[in-house]
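One protein chain omitted, others in place.
Then we have subunit A:
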Amino acid sequence: MPLKETALPASAGDSHQLAPERPDLSDRVLIRLVAGLCIGLVAYLLLKPFLPEAWHRPGSPMLQSAAIVGSLMLLSPFAFWLGKRTGLSAVPNRLYVIHVIASTAGIFLVAIHAFAGFRGPPLFIVFCLVLLVVTGFIGRVRLSAPMAATFGSKSAAFRPVPAHLKEEIRDIIRQKASLLQRLDPQAQEALFSVTLHHWIRAPRLSLAYQRLALKEARLTGQRASVPPVQAWWRLLHILLAWAFLIALLTHAALVTFLPGYVAGDGEVYWWHLGGT
C-alpha cells in the first residue's frame, strides 16, 4: 500500500503507553476463595456444637467483634466503587482485588456471627451476602467466556432499523447536548457520561441526563443484545451491595442504639450505647 494512504499525524501511535501492572484474581483463585469460604463455614458449623458458650451467642464479645471487623471489611467494595468513580486509584483493579479478598474474609466473620443466632430480620443481610457472592462469582468466573464470545455476535447495527428510531435517537442527542451545557459545558455529548462528581454537584440535571442516556441505551437495544444474565448481573450485584449496606447500617444502629427493641424479651448482653 502506498504510504500516502497511511499518511499519519505526527502523533499517531503516541498515545500508546505500556500499561502499568494490573493486578487481578484468576478464575482459579476466585474459585478457591469461594470454595475456601464455603469449606470454612461448613467446618465452623460442624465444629460449633463443640465450641464454648461464647460461640453460640452472636452478641458475645468475640462474635460481636468478629461482626464489627467483618462489617468493616465488607465496606471495602464501597471503596472500590468510590475509587473507580473518583480517579483516586490509578489502577482501580487493585481495589477490586482488595474488595474480593476483604469481602470474602468479611463474609466469613459476619457469617460466624450470624450462624450463632440464625433467625430474624438480620437473615436479610446474610441473604444479601449469599447473593453478592453468587452474582460476583457468576459475573467474573462464569460470564468471562460468554463476555469474550460476545465479540462478533451482535447484528443490530447492520440491520435495517425503523425509520423513526434514528429520529428518536437524534432527539435524545439534542436533549442531552442541551442539558450538558448546564451540567458540564466543557464536555462533549459524544464522549460524556454522568460521574459521581456530577451527581454530587447537580443531582437533578444528572438524573435528567442519565434518564436520557438510559433511554438511548434502551432504543439501541444495548442490554437486549446480550443474554439477560450478562446484561443484568452487574446491576443486580450493585443493587444487592447497596441493599446490604442499608441493612447492615440498620442492624448496627438497632443493636447499638435500640438494644432493648432488638432483644425483645431476651437479655441485652452485647455492647451497646442506647438504653434497654
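Details
As a convention for this text, contacts are C-beta pairs under 8 Å (C-beta built on N, C-alpha and C of every residue); 3 or more make two chains touch, one makes a residue touch a chain; residues count from 1.
We take it that contacts and distances are computed from a predicted model.
Considering only "Oxidoreductase", "RsbT antagonist protein RsbS", "Heme ABC exporter ATP-binding protein CcmA" or "NADH-dependent phenylglyoxylate dehydrogenase subunit alpha", the record for the omitted chain gives "Oxidoreductase", by its UniProt protein name. One of A:Phe108, A:Phe192, A:Phe244 or A:Trp270 touches the chain omitted from the figure, and that residue is A:Phe192. In the complete assembly, the contact with the undisplayed chain comes from A:Ala156, out of A:Ala156, A:Leu207, A:Leu249 or A:Leu273. Not every partner is drawn; the one left out touches subunit A at residues 1, 4-9, 11-16, 18-22, 24, 26-27, 80, 84-87, 90-93, 96, 139-140, 143-161, 165-166, 169-170, 173, 189-193, 195-197, 213, 217, 219-223, 225-226, 230-231, 234.
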